[in-house]
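What follows is a single structure, written as structure tokens, with notes after it.
A single protein chain has been removed from this complex, and every other one stays in its place.
Chains: A, B and C, in written order; residue numbering restarts at 1 for each.
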């Protein structure tokens, strides 16, 4: 299926946190960027008819449905945007690709390596027919992160020696915070590991251009039982005080692991929802033989760069305010120093996706890139089960080695 | 004229930097907030037919015109949003109010006290007929700034002793930067003083709840002659290299002044476009007998608070990440730690304006508030002309004292 | 009098805060630096026999006396270090110079321009006889400040456009803090202005290599009456609760002023003891056409440098950790990143003073430099009395113009 008359007709499945963020981006992308196609927010899908109707109205979708199969079957949908919890990614995505729809699938790609392999294989098949697929690791499009990648690729850091990456939150420190879907293995696949750990795995592999080859890991669930939730929104939720039933937390609260990059560097990773005071602290530091780069998502308009090739007495960490017209994605926004926010990473993602689809190019990150993340997540979980023993990350093509 | 069927039909005059920022906000406000009226982006107006047509298409306005009088005359426009340079604010605004339209006028309200007085008087007359007017000091709606105001009002700082406010930029440090309209007195009224100095005057009066009673000032134009521009966009511009004609800079490059607040505090202000490396550095610190608050627009999601009532050994400047659901305006956005950007202040402004108009309340800042800023600007210019002599800020009601 | 056998025999007058800081430096300087003379801490002088005996013992002085004239009269003293309150600087210094002693006099040089002029004249006379004199603006020897001066002198900032300097403390915010000598005009000369304002005046003139040519000023005493003190130490003091008598505060609590540098730049200055939460916040920012430097005394091991000659997309404020062996004064201390403290500026000062005296060179800052500061302080006070009217700084040689 191709873009009709320079229009890209999008159907989105899911309307919660990610649905709202994607909608804001779909609505904005053509207002800010000159693109070869114009997005049409054709349809939104959700299980609850009343809620999805409200969401369509509020978020600006032309139609809605409660049946994602119906959405995929429509002729007037070019691209399916999968914003559901991880347990339905594979089924919806496989069906959409089979129906000849381009697919944007939220991260993590799937809840298991098996699913991710199947999706990657399906994407490869679809790609031969001109169908594009992309996984939504949106942080690659934070301008400072894109700039990191470009600087590393240009050799500005020299040989990479160290990566240290954390993604720290604190929204479940309170043991009375309820058992939302993100704390249930059957829905979420894993806890902090897959939800936020996946982001730092992808981001560091993207920025360094290297893959994680092996890991040693520990995971922990600090609070093993929680009250059942009455309602939730984004990362917030409430407990039904009148019926304080509890359930088992079946995912990790925190995951820490050591890793080696295939270029020879050492790396440390930590994903936790128990880092009191840290709200959305994705922090990455990369030390190379020629310099260092540092990024902090809570100050996402800034990039710190230490250039060890400068005169010794003047070396220092430069705080680059990544808001100039010649910084990635920024020429379309405001004058220098006028900062952007979290949601802009999605607008940038949609910009590149629309352009790729319209021009017949493959967007990144591909499903294969996302599978690579999944393989690392899997290695982390295996190492944690094996007393932190060093565990090689399985090759992406292992299954074809017959 | 009242809002028709819970619809607020907006006509905007101007489509440059402010036009784009306002459009993004008008487009977004109902998608994020539950409001008693729905915005309809009815018409946009600009002098160049081709450019305004493009702007209407790109920014999402239903119709366009090159004649602001025609826009004001339309029955299907409820509110006129004035985003033109300062020299036309008064004429457009007075006409719009006379036609019974609600008005949002960008800051500074006017290029002279005389104009600002006339506009304020007209707004008062219109208000009696249920017509609302507001001046676009959008930074009041940065959540951290709103929170500052609330904390001061709640007495958390005690008696205010000091205000120090700077607004620093560097976009004209290069003497070859061309003579854009913002450097011409007839268009812009003044230079750094009115453009960015006005923001820190309004912001500090808003946050402290006090007025500046007198000033001592120095202004300076460091580069007095510049090449004429070939084109400009936002704060960026290009020189026509083939015809390097030059013209006189007729506004200040920088303005510094001392002030007293009517509550007894001392204040210092600096507005400059020659602060190399400072892109959009609006920084305000307020010292009170019980605490201190610090804000920096380049990190607008953060507010620093020093609480001198805490145990002595634990006192320190707390960096509050103003991204929680219980911070002003933030419950509608993303989970904690997911930061917002510059443009969100406009969405918040539109939120409050739509609500005020729809419910028959007066939005703030009023034209009278903006006149107060204009009176300070005027006192600064008079003091600068008089060798920095202490100069009282003229009372807002002086002219009626017959 | 010359240094005997590579020994420099020091006599110090005063043993309070400055006395302790100077003692630490005298005791340390030869342990850290290779110098052409060895300091001998020969004698200390104070009015209270018991206290000065204790101080001699504790601080490491060989002898003590209660009579500064006796100290000056001793043959075995080469240099007199004047650490008393400002009201006795002139008398002691003039006597010491007349007796052929080198003099280090704490800042501010004197409590009046008249005294400072007399001291400067005496120093010039003594200099002809090989006697050296220096004023103790120790912050010039904070390595980051020395480095700032060197970078400006090397042209790294280009033309200087702006200076903004504050020195903020908060030790008298509490209206019950007692009336110590620093709050009495007859002892201290002035309040925040002379105590801490003098530092930022000297520092900015030193770093820029320019003089302040004129000022517009406001001073304020927020708390006009305070309880009498029972005892004090450093900046801390206690009230005699049993006899809560009060007295008038006769100096400024805060002084703010605008200034012009003789090179064409604009400057703002603020000295205050009412900046809640700011303990010792001497902060200076200098914007030039090519770059910016920023210093903060509370993080005195760091210097921020914005180099506008770097590639545009990589420009940013670099935090230089001024702890490398090739940074000023630092080769004698610890490995990189091992920070130094406040007191080290005194050790560096003594290093340069000992070397100057031993090699027959004139140390800086000279009394003439310190007079220049005094003239600015005087202009500030005159402007404040004259309704902030622009006030030229009197020429240093005015009195000889007969």
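For this structure, a couple of remarks:
In this text, a residue touches a chain if its C-beta (ideal position, glycine included) is under 8 Å from a C-beta of that chain, and two chains touch if they have at least 3 such contacts.
As the structure is a prediction and not an experimental result, all values here were calculated from the model.
Among A:29, A:201 or A:275, only A:275 touches the chain that is left out of the view.
Of C:98, C:236, C:312 or C:361, it is C:236 that touches the chain left out of the display.
Here the missing chain is touched by one residue of A:257, A:333 or A:367, and it is A:257. Residue in contact with the omitted chain (choice from A:166, A:239, A:284 or A:303): A:166.
For chain A, the residues touching the absent chain in the complete assembly are 161-162, 164, 166, 168, 170, 173, 216-218, 220, 222, 254, 256-258, 260, 264, 266, 268, 270, 272, 274-278, 287-292, 306, 308, 315-317, 387-390. Seen from chain C, the chain kept out of the figure touches residues 17, 21, 23-24, 27-28, 30-31, 58-60, 169, 171, 234-236, 278-281, 297-301, 321, 323-325, 334-344. As for the chain not pictured, it touches chain B at residues 147, 303-305, 307, 312-321, 324, 326-327.
Methods note: only the chains that are shown with their structure count from here on.
Note: centroid distance chain A to chain B, computed from Cα atoms, is 36 Å. One simple way to say how far apart two chains are is to compare their mean CA positions; for chain A and chain C this gives 55 Å. Centre to centre, using the average C-alpha position, chain B and chain C are separated by 42 Å. In chain A, 321, 324 are the positions where the chain touches two or more neighbouring chains simultaneously.
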